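Every protein chain of the complex appears in place save one, which is left out.
All chains are identified by letter, namely A and B, in their written order; residue positions are counted from 1 within each chain.
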Amino acid sequence: MSENVDYSGFYARWYRPRVSRFWWLRRRSYLLFVLRELSSVFVAWFVVFLLLLVRAVSQGEREYQRFLDLSATPWMLALNVVALFFVVFHTITWFNLAPQAIVVRLRGRRVPGRWILILHYLAWAVLSAITAWVILG
Amino acid sequence: MTPSHDVLIVGGGGAGLRAAIAVVESDPQLSVAIVSKVYPMRSHTVSAEGGAAAVIRSGDSLEEHAHDTISGGDWLCDQDAVEAFVKEAPEELLRLEHWGCPWSREPDGHIAVRPFGGMKQMRTWFAADKTGFHLLHTLFQTSLQHERIVRYDEWFVTTLLVDDGRVCGVVAIELMSGRIEAITAKAVILASGGCGRVFPFTTNASIKTGDGMALAFRAGAPLKDMEFVQYHPTGLPFTGILITEAARAEGGWLVNRDGYRYLQDYDLGKPEPKPVLKSMELGPRDRLSQAFVKEAEKGRTVDSPYGQVVHLDLRHLGETVITTKLPMVRELCLDYENIDPVRELIPVRPVVHYMMGGVHTDIHGATPLSGLYAAGEVACVSINGANRLGSNSLPELFVFGARAGHAAADFAAGAVDPGPAVLAQARDERRRVERDLLRRDGGREPISAIREEMQETMEQGAGIYRSADSMTKAADKLRELQERFRSARIEDHSRTFNTELVAALELSFMLDVAESIVHSASRREESRGAHQRTDFPARDDKRFLAHSLIHRDADGSSRVEYPPVTITRWPPGERVYGR
Partner (left out) sequence: MADRIILQVTRYRPERDKTPTTQDYEIPLRKDWSVLDGLNHIKDHVDGTLSYRWSCRMGICGSCGMTVDGEPKLACATFLTDYAPGPLRVEPLSNFPVVRDLVVEIGDFMDKLSTVKPWIIREDEQPPADGEYLQTPTELEEYKQYSMCINCMLCYSACPVYGLDPDFLGPAAIALAQRYNLDSRDQGGHERLDVLSAAEGVWACTYVGECTRACPKDVDPAGAIQRYKVTAVNETLKSFLLPRGKR
């Protein structure tokens, strides 16, 4: 127990600097962090977009065609390109963090982080291949 | 309301924390507090690297540990204290293990031991090469569960309060606010560490300024064996940073400018490729440091921008051994010397490391002054005698920290509260600090100039080799520096975290301690252990098989007495290494 007790009669004023509203601009790593967090919004957008696609498909040919036309408009295209960039950024940053959080021990030694990373990319590649085969094949 | 406790401990390192826990465990009614000028995890215990010795292997025995310690101490150790120490050390280290200390282990899970200087058997427990760091943090974290231990973190003790021959507490400055308060207590335990900063090249941190030694000395408690200052053979040249003896225990070699393992010329054995216990590089620290001086006199040491050095060669150990057993050594060399010990030679030289002497106590940690106890490097029991073996000082903290804690608790349980006279003393002390230091105007020299001159004086006058002439010059210079200190310049008049005031108070302590070292050294007319005299090169058991006990009298002068060393089972013999 260590309480800093009263300072009456003695002059001690601690200075507490205020954290700037733009704290996230102070360092490159902070900026990348905030962008990473922001990327979740675009992940959410992709989910919504996917749900809209599913809904359009379930409502028949005409709705589906309307959906495709909407998707082809310039602003929707632009939005989805930006979203794609952010989702890839999201994936890569989170993959990079995974080895730190996932500690696997095999026969008494810790599996090196890069194997955890490789497994993540491998899983991504496999799932993407399966999805591509389902949609295109 | 003056804060008041039953037991007050000055210093929050290994000994102080262990003493606090001992008080708490021995008597649930007692109020115990630790006052420390730094947060406890900054205490210098944290820098210890190599290990802690205790008998644990089946082929080992308490007698052998005791004999190694006593011969290592050149027979100046009190053998009853050593016997108690070697007996209690294993349980103390096991207690630390139970509290969480991450001791390095054998593959089967038992505690591992390594060889160490001056020990005939492997008995040094270790936590990689950060043993002190792990012990201190384990102890500090364990102490947090005892909410009864009150802590005064960053309070600087300026004096002991003494009433009617009894120590009744301290006066301390709360660094954060600058207020100067009395903290009264029925018993005070000094656990404030050694005084390496009295010398210019030291492994010691900035906080090792001999505070507790000076406090006790000024209060009337005698200091013992102050002339025995240990130089550690392998410190880095500019910073003085310690390169642990463990580097030699793992097989490192000390070589001169010709790559020659010069220790073989100094009756320390024959060089073997693998380390041999109690031989060559695993000899005792005093002999290794003295060998360096002799090599330098012969012109066989290496020039460096920071004076003469020799080289510590670890290259033959290989990268695996170095990264598993000596990781911190590698980090320190890379950071502070830009050298990778896996591939290059490390420049090293002897640097002041440990103070065998200190506040005189009995084997329970009690000083002759009623109510005052001491444990750890600040104390001199003596188990280290004229030269301490590496890895004995960490268990010393716990064995004697616990003993002092129990003794102080017993005393406090039966003691009366301090009388009101101490409050008047406290007021006087507050006025002294404020008037003499805090409000000092003018002044000529900065504190640092006086301090540097003191350090230089000590290195020249009371270093590894001393003579009557060198010590007389040193004593005169120290007298002069005490005078000059009185008119030193203190520009910081702030109340808030005034580190210039702290530096001035520390310098004042250091000057007193330095004088006691030189006075004790000049009167010991023999060479023993770490006290080597060119004018008296032999050991003289007839006159000096005794401790130097230095008292300060009321008029400020000092006198030295010679109480005999306690011999129980091991009559004085020859110190034999390498044979």
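The rule we apply is simple: contacts are C-beta pairs under 8 Å (C-beta built on N, C-alpha and C of every residue); 3 or more make two chains touch, one makes a residue touch a chain.
Quick caveat, the model's predicted, so the values are computed rather than measured.
**Student:** Where the complex has a chain not shown, which of B:57, B:98 or B:270 is the residue touching it?
**Tutor:** The single option touching the absent chain is B:98.
**Student:** Touching the left-out chain: which of B:82, B:160 or B:176?
**Tutor:** B:176
**Student:** Quick one: say which of B:4, B:61 or B:239 touches the chain that got left out.
**Tutor:** Touches the omitted chain: B:239.
**Student:** Of the residues B:79, B:124 or B:142, I need the one that contacts the missing chain.
**Tutor:** Considering the complete complex, B:142 is the one touching the chain left out.
**Student:** Over the whole complex, note the residues of subunit A touching the chain we left out.
**Tutor:** Contacting residues on subunit A, toward the hidden partner: 2, 4, 11-17, 19, 23-24, 26-27, 29-30, 33, 37, 97, 100-101, 103, 108-110.
**Student:** With the missing chain put back, which residues of subunit B would touch it? List them for me.
**Tutor:** On the subunit B side, contact with the omitted chain comes from 38-39, 41-42, 44, 46-47, 91-92, 94-95, 97-100, 102-105, 107-111, 130, 133-134, 137, 141-142, 144-145, 153, 176, 205-207, 238-239, 241-242, 331-332, 335-336, 446-448, 452, 489-492, 494-500, 503.
The rule is simple: only the chains that are shown with their structure count from here on.
**Student:** Taking each chain's centre as the mean of its CA atoms, how far is subunit A from subunit B in angstrom?
**Tutor:** So the centre of subunit A lies 54 Å away from the centre of subunit B.
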